[in-house]
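For reference, the structure is listed below as structure tokens.
With one protein chain removed, the remaining protein chains of the complex are shown where they sit.
So that you can tell them apart, the chains are marked A and B in the order they are listed, and the count of residues begins at 1 in each.
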Amino acid sequence: MTTTTLAVLVPLLPFLGAAAGLFLGRSAAGFVRPLAVLPSLAALALAVAVAVRQGGGRAVDAATELTPTGSVPVELALHIDGFAALAAVLVGLVATCVQIYSTGYLRDDPRYPSYAALVSLFTSAMLLVVYSGDLMVLLVGWEVMGICSYFLVGHYWETPEARAASIKAFLVTKLGDVPFLIGLFALAADTGSFRITKVLGTVASGGLDHPTLIALLLLAGVAGKSAQFPLHTWLPDAMAGPTPVSALIHAATMVAAGVYFIARLLPVFAASAAALVVLAVLAAVTMAGSALAALAQDDIKRVLAYSTIGQLGYMTGALAVGDRGAAVFHLLAHGAFKALLFLAAGVIIHAAGTNSLAAMSRMKDLRARVPDAYWTMTVALLALAAIPPFSGFFSKEAVLGAAEHAATGHAEHVPGAAGWIVLVSGLVTALLTAAYATRLWLLAFRGHGTEAPDHGRQPVAMNSVLWVLALPSLVFGLATGVLPDWFDGRDLTPTLATAVLGTGVALVGGIVTYGAWRHTTALSGRFPMGAVAAHPGADGGLVEAEAIASHEPAYGSAASAPDPADPGRLLLGPLHRHAAVGFHLDAVYTTLLVRPVRGAAALVRFLDREVVDTYVRGAGALPRWLGTAVRRAQTGNVQTYVSALFAGTVVLVVAVLLVATAGA
Amino acid sequence: MHLAYPAVLSALLFCTGLYGVLARRNAILVLMSVELMLNAVNLNLVAFDVWLSKTAQDTLHSGQALTLFTIAIAAAEIGIGLAIVLAVHRNRGTANIDVLRDTAESGTADTDGTDGTDGTDESDDDAVSGSARSEPAEKAEATA
Partner (left out) sequence: MSPAAAAATAARATTTTAAETHGFLSPTGVEIAFLLVGLVTFGAAVVTVTTKQLVHAALWLVVALGGLAVEYLLLTAEFIAWVQVLIYVGSVVVLLLFGLMLTRAPIGRSPDADSGNRWVALAVAVAAAAALVWVVVDAFRTTWIDLDGAAAGSTAVTGASLFQSWVLPFEALSVLLLAALVGAIVLSRRTKAKATATPSPPGPPRPPGPRSDVPRSDKEGAR
């Protein structure tokens, strides 16, 4: 089979799996699990094959035009370069792991068939985005991912949090998608094609008329999808979905789609210095703010969600300094270890019966209950904190190195200001990242107090994938030397200055947090708190749903808990209150957008009900009165009808006669 | 003979029949009145035919032929009419026309109900089933 055929099969197989799962889900329950896992596995294998064949060499391009579509043709096109090949492998790997994990995590869930089918559909859409060489086809996958995200976040739709979160995720990403669509049209109008190769060719020859406008419009969609400031608020709330969904969609793949999109079209963005500076500022604000917010969260998954936003900020930062190799490198490394973090967090939530770090910090020996999750999560957290020699260190150093490269003015087309912004904020964020990673680890695994509840052994399906994902976190750093062949060829090895600086601040962050934890941990015994799910024997999905639903009643907020033993509270000081609620961005949105819209809706409703309807009612009153009068004549008595008929006839006849005789 | 004699008699008979159709309560009496009206028309036809057949040389005697046709059709009509009246009587327990107000507006349904009881006083077991059957119909109207 040619590489093209293989590449076409990669998105097609999960799609067929999803269709089969949706149609057979109810009638043939035995096929649901194979139908969920096998297509993803096959897609992974094919993606690896495609990557091996492509091998970082010339990009594979293939296109077919199904039907003429007007002035700008829309084609079914493939464009597989090194980025696409490797990103597809990541997507296939994480999707396969998540599917296997879900068979254990949601083993008793009655809605598992539709869930698995939606995950398959999502995988297919993401692979389509990755491989597509046509922006319109890419947009199809982009939007299919959005709707899958909506359904999967709302998987526990019995809980109000999940319902609200799914709608919020959908609306906020759509808010970005509208300018995104306009940006795509503007891009096509300027370049005359939706094909990525042609677009890039036109950009290279300087044929782009409105680079800043297009870049900023596209940036809105990217910010929505990749959860960048100011459209990031949906991601922490999206943690109301099942943990595997969070791992797949909201950590490893969908949120990376935005970054991946910029990486593909980086020359378009690089054509506008203003767009790069805006991107750098957004990345800096996103990074630092999300890291602070992560330090204040109580829900373990929300910590990871804010961490995801921050790491995506690193990627956009790398793009802002014009190094897409570093960005995609971090995307790949982060995708692996963040998926691992989420899946391990799912195991922990299942074992502890709660998603609250405050409650976990009051449990003794939780790590002994979940040894696999303990070890793999430790690896992943070290990678997250960018401690050498784990993968996160190399990818993050690549980003910082690129930023330093730009800041010192060595990068073409990239303003030095962007470099400095990304570099400084990246270092600050490295400190904070290490701090919240340490806090998470300490609170989850170093608790004091009562024995952790026994929820039985975790399913093998869940534990095994943790180790599968731990492997890239451990050894992906070795790929640093090989990856430039696949990417733009720019060197990704860490430079000494940023490596020492970055590792140094990370160590400082970890040590400071440890000190704060030593200071506050004694308090945990004095302030007992915590709520544990009521069904120890249930599968992970049910436990998590109960944990999410009970967090707000138990702790007063979905995000934070009033826990004096929390080291984050000590570290952040007065900032903690604001960081816990994401720096009041939701409140700002409520004031700026939601209230005016609601007010306008109320006004419209008032106008419709009281003003328009008054006219309508007034217009209706006269016919109604007439109708009432006429209705009185409808006695049902045939004789009265005939009487009236004859009386009328006589009157008419007499009238006609009078007229006739008068005329004569 | 003056043509006015049969013509006036015809007009008067017609109007007498008209009065009967409009005023009589029993459906069979209404049918009798219809017969009167038809006969008035017949008289008219015959009278004019006789007049025309005397004045014109060649005539089709259309008036008399039409009279025969009218008589035949009237006979058919009375047969069908009586069958309908009997069917109504079987189903509703009454042959009174002003009780059959199924097409009335719901606003006057109450008066219908009282009329219905008045009308069914005279008949026996059929009346019970008839009124019982007509009640749901009235309710349906009231809701509609």
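By definition in this document, a residue touches a chain if its C-beta (ideal position, glycine included) is under 8 Å from a C-beta of that chain, and two chains touch if they have at least 3 such contacts.
Computed from a predicted model, the values in this text were never measured in an experiment.
As for the chain not pictured, it touches chain A at residues 637, 639-640, 643, 646-647, 649-650, 653-654, 657.
Residue positions on chain B in contact with the hidden chain: 1-29, 31-33, 35-36, 39, 42-43, 46-47, 49-51, 53-55, 59-62, 64-65, 67-69, 71-80, 82-87, 89-90, 95-98, 118, 122-123, in rising order.
Everything below uses one rule, namely that only the chains that are shown with their structure count from here on.
Chain A makes touch with chain B in their complex at residues 631-632, 634-639, 642-643, 646. On chain B, the positions that touch chain A within their shared complex are 18, 21-23, 97-98, 100-105, 107-108, 112.
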